[in-house]
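Working notes, structure below.
Of the protein chains in this complex, all but one are displayed in their positions.
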């Protein structure tokens, strides 16, 4: 029953390079919560993994929200009196406030300034701004560039369209032995920003690719590539009758920066996914941080709204807003590294391995210890205090396999790594001393 | 539904001075657990607030106890051979042991000494002693005075009476929207001692006065001015059929000294009043201390006896016995300050405000977040990390308003002040996103 996906044979360097290369490929596109940039991004993903592309028409009611108009942009600039592009969308798509309506006008500097956004404290960086649910327009630029702009007549043009169309999202579903699902969700709506969240898109793509190649999966997997907020709301609205299948979930974001791993717990706070991630990080040999749930952040807000209360946490590196590059032009290809991406990938895989193998067993010989020796499970020479305690994990599994403890519970209680507890359970099961107690695959029955 | 009592407009200096002046007015009276001094004290209180005066006859059985004889005293002294009053009740009513029986005798110093009480470690202070439930007599004096007393024939006189009469207590009831009550209880039986507990009497008087002037009160309020121990036993005995209405309660004592606020929890330890006081003190910006319940102290012992187990804590400044002035003549008008009294008043008011406004709400849009933007509840420009997070409190209220969390629970979980959470709930309720879930006023239905 062991699920083993041969992480040992993964070439981390190669995996890191592949993810970074995919980020590089997606980076130039101008994404937003709808439109061509998002579709092209999904197209790049779909060249790696089987992906269902869903198009949801503008105006579709999704709970308290409505699917917005589709936004597309071809060009945008601000020209000075000399006809020079002083702000040029072709140089960085961050220059245009996302969802800016079409505009063509000539303005004084003073008039123009009410539509310009900068970061005075990080004067060489372009900020990232959006205006999804109001019809307005604007430009973002570095504060240094703003200071250089002199009194002039500026010609402004945004060649965009905001019209009925579709909201697009991608879904990769891998069936497993059970219909119970693990949900991995990432937002793919940001333009040229690498850590937030092309890193998540790339990591989820290669995670899905790796899992799709495995011969055995206990859980079914659902990987979502969605626009932030409106995407998870739309997906939940369209799949309300299926969400009960979700047993565990993670929102994947900010996975390429140099910081330590950070886990934000589910709303429940003590879900199996919370225990699994905590265990993996505790045994990772690296520094890490565990945060309580809060209703601010990424799509875990929607999955964890009180009407759903799904066990979905958020596993990231440095959290949103805690690094200065966040939502600026400095969140670029240099900010995310193959090594960090590969490490994030391995941590995700380790968490999934724990979930896949976390079962509840029943000790079939619960009265006193069984005689491990005659089954070849015990060191032979008694009284030797130098003996390696290989049997400690077995004794823990036997003692706590009363139907009330999962292997992960036993790992936590004993302070031993999950893998050691799982190996012990396997050995005991092979010897006929243990039997699985959970009915996790009843749904298939 | 918000209960707002305009604390902002309270003149703390004036409030402090008024409370201190009332203490000064009550200070000279010789109070005990029964008698004229107690009645005159209630009379002074009743000039500020509507007060029902109850007289309970001597001999009335009250649970395991019996209402004692009424004690009154007119004069008392010890004269030396030269006829000089060396101990004089007219100088301080602390000189006579409370409930001393009438006596008229001539004694040697040695004989007299068996009836004298001093504090050798605080030689210039007169101690406070009582002898309620035994028929004896005694004098208290400073140790310095005792040392000056020479061998002589002393003439002792206590002109007191201990006869059938009444136990007196005062009750101020303010009805609210609900019949559920908040009980505020203070002992008013100590003679010339200011912090313990004229400070409590004065604070409760002005708290009742302030509340009586408010146009809206959710809870009904019961303010008790009682003799310690026998008073609460008597009240509980006479009101046994009504105590189920008490939802929250505080014993008010020692509220004028310069020390920090101290809260002694209810017997339950996790009652709403415990959470409310803890929250207010945590956000007071001042040092404070929280103590667990113990069955020693003031009338919380009776309210918290196992047969009642009422949620009544004790909110004070420095606790009984922890300041050297405690139960001595040094607990005088100089020991209590208008500033401390005013601060205590404000803390009580803040606790009551939390209780009044602490309701449980249900998110009417529990599946995913509602769109705050189109209701004018959200900052307009997305992606701006500089934006003030005014909406954080709203997100917390929406996320946890599942019927299982009060606003106070949400404040605790989010680490935000109750007032911010309450404002958010009000805004959400006004927008139709939230509905009250509690049936706190069912009793009125």
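Which chain is which? They are A and B, in the order written, and residues in each are numbered from 1.
Here, contacts are C-beta pairs under 8 Å (C-beta built on N, C-alpha and C of every residue); 3 or more make two chains touch, one makes a residue touch a chain.
All values derive from a computational prediction rather than experimental measurement.
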Considering the complete complex, identify which of A:99, A:263, A:348 or A:396 is in touch with the unshown chain.
A:396
Which of B:58, B:80, B:130 or B:161 sits in contact with the chain that's absent?
B:130
For the chain left out of this view, which of B:43, B:175 or B:294 touches it?
B:294
Hidden-chain contact residue, picked from the options A:41, A:360 or A:414
A:414
Residues on chain A that touch the omitted chain in the whole complex?
363, 365-371, 373-374, 380-385, 389, 392, 395-396, 398-402, 414
Missing-chain contacts on chain B, rising order, are 62-65, 98, 127-134, 229, 232-233, 236-237, 240, 267, 294-296, 301-302, 304-309, 321, 326-327
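FYI, only the chains that are shown with their structure count from here on.
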Chain-centre distance (mean CA atoms) for chain A and chain B, in whole Å, is 54
